[in-house]
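All protein chains but one are shown in place.
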Amino acid sequence: MKLRALLAYWPVVVFVALAALPFSQDKQVALYVQQLIPLFIFALLALGLNVVVGYTGLLHLGIAAFFGIGAYTAGILTVQAFPFQQSLPVVLAAAVVTSVLIAVATAAPTLRLRGDYLALVTMGFGLIITFVIRNLESITDGTRGLNPVTPSLLPGMDDPNLRKFKLGPGWGQHWYDYPYFYFLCLGLLGLTNLFLRNLERSRLGRAWVALREDELAASCMGLNPARLKLSAIALGACIAGLAGALYAIAQQTTGGPESYDFNRSMIALCCVILGGLGNRPGVILGVFILIGYDIVLTPILDTETQQESFQTLFPEWMRGKQYLKVSGWRLFIFGAALILIMRYRPEGLLPAARMKHELHPEEGERPESEGERPA
Amino acid sequence: MQADVFMQRNVSLERLTYYRNCYNVDGVVSVTYDPAESVDFTLFEEFTVDRRGFMKSAAGMLGGASLAGIAGCGGCGGSDANTIKIVSSLPRTGSAQGQTNTIVNGIKMAIDDYNGEVAGLKIDYTDMDDATAAAGKWEPTAEAANARKAVADEDVMVFIGPYNSGAAKVSMPILNEGGLLQISPACTWPGLTKKQEGDTSGEPEVYRPANRITFCRVCPTDDVQGPLSADYAKNVLKAKKVYILDDKELYGAGIAGLFEAQCKKIGLQVLGRQSIVPTQQTFSEIAGTVAGEKPDFVYFGGTTQTAAGRLIKDLRTARVACPIMVPDGCYEQAFLDSASAQDLENVYATIGGTDPSLLKGPGEEFVKKYKEKYQKDPEAYAVYGYEAGKVFLEAVKTVGKKDREAILKACLATKDFSAGAIGTWSFDADGDTTLQQLTISKIIDGKFVPQVSQNK
Partner (left out) sequence: MTPLLASDALAAFGQFALIGLISGLLYALIALGYTMVYGIVELINFAHGDLFMLGCMLALSFCYIFNARTEDDAGTTAAFMAIAVMLVAVPLFCAGLNLAVDRAVYKPLRNAPKLAPLVSAIGVSFIFMNIGLFWRGPTDITFPKLLLGETNLVAGSGLRFTSKDLMVVLVTLPTMLGLTLFVRYTSLGKAMRATAQNPTAAQLMGINVDRVIAATFAIGGALAGVASVVYGLYFNTVNYQMGFQNGLYAFTAAVLGGIGNIPGAVLGGIVIGLVKALGGAYIGAEWSEALIFGILIVILLFRPNGLLGARVREKV
């Protein structure tokens, strides 16, 4: 039992290990640790989505819209084309506030919709946002993206030159370089996690779960479904907006509107479902598996499949074709993962205790209350 | 803390820079140094010792070993003092593949010219992909990751690519800050190197965070292509009223804008300009609008990947029978496959540079060798891949050692270069080629048939 109690602290161990990675002296390690930055950002996005889909049970198909709003807010506040040039805290705060305001404004009228219809509205909204970004050229620069998105670290201060802190290979000199930005993203991910953990145990968190389980019963118990739904959507948008701003800074450009399209929403949803709906570590695991496969593993493997020595293993007409590339199988793998998970483990890889119990009651495990489970 | 050590000993800033180069720390240098300057190597040792000492006390090795296992994959290879790496980042999946295949072949042929070794250094070539299979075209995340990888690998001396100007916007700042030479064989948007009229986005300085030039290109830019296309429409095709369409991307909308500006200058009437949404499956409405305006010439600024073929098909369906012209983003086989031969009748494509069939002298030789080696006609940009490889390897030959900074300088200083296949040219102060050519081809029976090739 003692060991079990210790094991419950594994997220802390993982966090510390991740924080220590940039200190490794191996150059190759540094190269790959850098690529964890987008994973942290997408983990934030998925955590935001998890608030809406996992805790509250509202199917949201347009979370990427808020990701985009966050990114473009950050872009507008930093690029030279506009007279703002704000610093990081302002940018992050503005991204969060804008996302939340837009989320509340657009979600408020739709709250009486139920189930699939709500999902459709969120989907429609997500699609519209990409067109708005695309077409409001004077603000968003169309498909070209705003760049460079490099806010200063603190308001009214020159960026510190960090080159003297170089403690490992690949350490850059700006705060938005690896590994400082890596630490920032990791830290924000950790904080968000902690915040959500406490929220899960709070009155609001429990109310969301009640709403998810049975809206009618919950409202009979005196909960206000509309207000609860709105707060969940707002919090989801808040975290997604934060992730979006970080994404823009990490890339130093907002990218085009296609970075925030329906596909992005779908893949975030896939991560949440694969990992375990409603369970934070599960969601993060889902992101690391799916997005990690997509943006870390695939390029590595594709560099290999690109080599002549690999391509010449196949007959002439097959060479250079999509199916000889790992990235060619991307949709297939995502699709197969979703189908298999839904068929054999609908609660996800790391399920929340309650979900697990609901879906596999025959195993007779006593459902722990969410609050008692250390995370 | 290390800097403090130096400061106590009153070391000049220049020298500090030099040490950083020795270590290849961040690579970003805005201060030049003189290699002939004498170096106090005792400082150098102290620096290493000091750093090691610190590292021992910092409990930072955790997890490093485990990741090293993953990271120590094949292909990443070990660092070797006598190997230099060339990387290219081009869309290798998707419809641009036909074009990039020949660019890659061109680069390989350049390396073969030196038998894989220059100035006693072995040449290693890695062909990276900045496209994903699902998108079928370049993606910002892939391009950024490629650029970061190239900067982090100390053996990499040059980054050849990208193919798309939009992708260049992503990789240029990263490579600039990393102090790595970037040679693009195919990015034609002029704003990457020169300030454009009426631009507010801070181009091109935004791509140069280190306040110096690391990007150059061997292909002529769109400020040649766009205007000359308009001239051709007026003088040869006798157009009077033109309609302009674009795909709204950096390259497509950019070249359409240059075309439009020239139209206004030479008195061509512009009936209208619209942007398409390339993800839409049909463009019947736009085609209907264009047909209603009754233009006698239509220009589309876009690429095969942004639905040029589909658009032309819809225009023809809506009975727009006039000549249509597309820029070099469509100058490839994939474009010819994306619409039927009937629809592509009376369609013109331009390319900044020369069609392979028009090359003379060493160029003709190149095309011949290419056909022998790959049993295929090179596409239009093959020769620019070759040229990019050549100009880099010649620079390495001049420098004679494995030194990013020196190679970068030598390459950008290239003057009157004639070792390649497209004639004699130099890099100007912005890193652009002085060669300003344009070829206009008509599509006849599903093939590009050059009509004119001219210098600006």
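In order of appearance the chains are A and B, and numbering begins at 1 in each one.
To be clear about the criterion, a residue touches a chain if its C-beta (ideal position, glycine included) is under 8 Å from a C-beta of that chain, and two chains touch if they have at least 3 such contacts.
Note that this is a predicted model, so its numbers are computed, not measured.
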item: Among B:83, B:274 or B:346, residue touching the chain not depicted; value: B:274
item: Residue touching the undisplayed chain, where the options are B:93, B:201 or B:262; value: B:93
item: Residue touching the undisplayed chain, where the options are B:125, B:283, B:331 or B:392; value: B:283
item: Residue numbers in chain A that touch the chain omitted from display; value: 59, 109-110, 112-117, 119-121, 123-125, 127-128, 131-132, 134-135, 216, 266, 269-270, 273, 277, 321-323, 328-332, 334-339, 341-343, 346
item: Where the unshown chain meets chain B, residue by residue; value: 93-95, 133-137, 248, 274-277, 279-286, 288-289, 292, 304-305, 307, 309-310, 313, 317, 319, 334, 337-340, 342
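Note that only the chains that are shown with their structure count from here on.
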item: Distance between chain centroids, defined by C-alpha means - chain A, chain B (Å); value: 32
item: In the complex, chain B residues that touch chain A; value: 1-4, 20, 25-26, 28, 54-55, 58-65, 67-68, 70-76, 79, 92-93, 97, 101, 126-129, 132-135, 140-142, 144-146, 148-149, 152-154, 166, 169-170, 173-174, 177, 200-202, 206, 209, 247-250, 253, 277
item: Chain A - residues contacting chain B, complex; value: 16-18, 20-35, 38, 79-81, 131, 134, 137, 141-145, 147-148, 150, 163-164, 166-173, 251-253, 255-256, 258-259, 295, 298-300, 302-304, 306-307, 320, 322, 325, 327-331
